[in-house]
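Removed from the display is one protein chain of the complex; every other protein chain stays in position.
As written, the chain order gives the labels A and B, with residue 1 at the start of each chain.
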Amino acid sequence: MSEQPYKRPPITEAVIDIRFSEDLPAAELEKVSRDFASVYANRETVKNVVAQIGVPPNLEAAPTTQFNQHIGYRLASTDVTELLVLWPATLIVSQLAPYPGWGAFFSRFERDWTRWKKAVGYRKIVRVGVRYINRIDVPVPPEGYIEESEYLNIYAKYPDIIGNVAGYFVQFRAPLNDIECDLVVNSGGVPSPLLNHMSIMFDQDIIMERICPQNDDDIYTLLKKIHEKKNGVFEASVTDRARELFQQ
Amino acid sequence: MTSILFDRQRQGSTSPPLQMLKDALSKETMNLAEAIRTFLHSDPSPGSLLQEQPIAGLMQTSTTRTARVSVEPSLHERLFDALAEVKIMTSKVAMHLDKQWRQKLFAQLDSLHDPDEWEEGEEPLQQESFATFLKAMLAINPERRPGLGLSSLGHLIAAWTTGSDRLTIEFLPGDRTRWVLARAVSGETDRFAGDTPVSRLVEGLAPYRPDYWLRYAEQQDHQPA
Partner (left out) sequence: MPSSKITNLPDDNRVMRHVGWNKLRRDADNDDKVIGFLPEAFQLREGEDSLSVRWIEYYTDPDDAARIRRCVLEERAARKIGAKSAFGIGRVGRIKQVCKTHGASIRIVHEPKDNEPSHSGIRRLPKDDLVLLDALASEAFTEMVLNSDIPTEAI
């Protein structure tokens, strides 16, 4: 299959994320984030705060609160389409639209992964994920509604007695045993950024947590397998009518 | 039925708050409903700084927020943040934009947020104004790109000029636009102004032959309105 078969691919974001078993110390994370200054125009510090409030049943005791926070770094290209996000236990390479194709996206991941490894050395990987978020923008027909089944083969099915619905959301998780990964699909109607359009989101996340690769060759091989599987799932999920929209 | 769009902003607005039903429903049902609610509000994009995670149980609430570290942003940070946000917004519709058009747009936006030209008391480009602008540009699809400006309130302004004739549109929050056009007719200037939702901007401008400004071919056929 051609790397970029569509004139207007509906991809809004593509993400490769690698998670590690342990946090990188804060000082080391800060230093490695600076190592990327030559390849990303912008770098900013971000804070992730998790607040937990525990309320005992019947308020038998006073509520408790707990705050945990992590410092991370977000690096971005000048046009903010190429992103690298570094957390103590996660590396995320993200590509916003326009999607340049798998070749360019994967090359950037290789570059950033190599630079990361050079800076921090080996760290045990516990999760590898590839996520593609698509948005299918459909012009509103004269009748004022669309049949999602005309654009996607994944949709909510309900009896005729319900009639037209104002919105829907579908999520499922399925094992992909041939590549020993799990697939999570989210799909549903979303507000459209275009006038006179309706939009359907199709988000697939393919995750490896069972037996994570630990060396570069195995990581790259896995990512390529996931990419091929992702393409297969996508092509099986969209209809020819949707494909026509991607070619306009 | 005019739409089957799922509007996240309205989701839950007509149903009773979940906590009011907790005594009528099982803990498992409440956990499931809450997990779905928080999941539907999750923004999966690392491009955004907002992330939410499903809560652990009925009586515990865990919320995650990702935010900038600095509390009092400098001017440079304010301008950078504003630019970054609208560039991310543009990426959401980048598949519908010509690459060169997008690059030129970014250059214009960068120029409007030059710290060396920034005046005290001005507001950077507001996201809601830019959202209105994007909708308008995708609907109008002008051949001629506009010159851009910025109001003191951070509203984007698009301006087309043909000789002494001018079309100026200000993009307001809430999907609204204000516009004024001026055309020379027999030595006098006719001016028309409007305040319309962006969904009716094309319709609102139609009586004044906006293609005269928006399309190259129309300029060669200079006819008064």
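Here is the rule we use: a residue touches a chain if its C-beta (ideal position, glycine included) is under 8 Å from a C-beta of that chain, and two chains touch if they have at least 3 such contacts.
If you're wondering where the values come from, they're calculated on a predicted model, not measured in any experiment.
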Chain not shown, its touching partners among those shown: B
Among B:M89, B:A136, B:L150 or B:V198, residue touching the chain not depicted: B:L150
Sole contact to the chain not displayed, among B:Q100, B:S164 or B:S186: B:S164
Residues in chain B touching the chain absent from view: 104, 108, 111-112, 114, 116-122, 144-153, 157, 159, 161, 164, 166, 168, 170, 178-180, 182, 189, 191-193
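In this text, only the chains that are shown with their structure count from here on.
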Centre-to-centre distance between chain B and chain A (centres being mean Cα positions), rounded to whole Å: 23
Chain A-touching residues of chain B, taken from the complex the two chains share: 1-9, 11, 39-40, 44-47, 49, 51, 59-70, 80, 84, 87-88, 91-97, 99, 102-103, 106, 131, 134-135, 138-139, 198-199
Chain B contact footprint on chain A (complex, rising order): 8-13, 15, 42, 44-57, 71-72, 74, 76, 78-81, 83, 85, 92, 94, 96-99, 131, 133, 135, 137, 140, 144-146, 148, 163-169, 171, 188-196, 198-199, 203
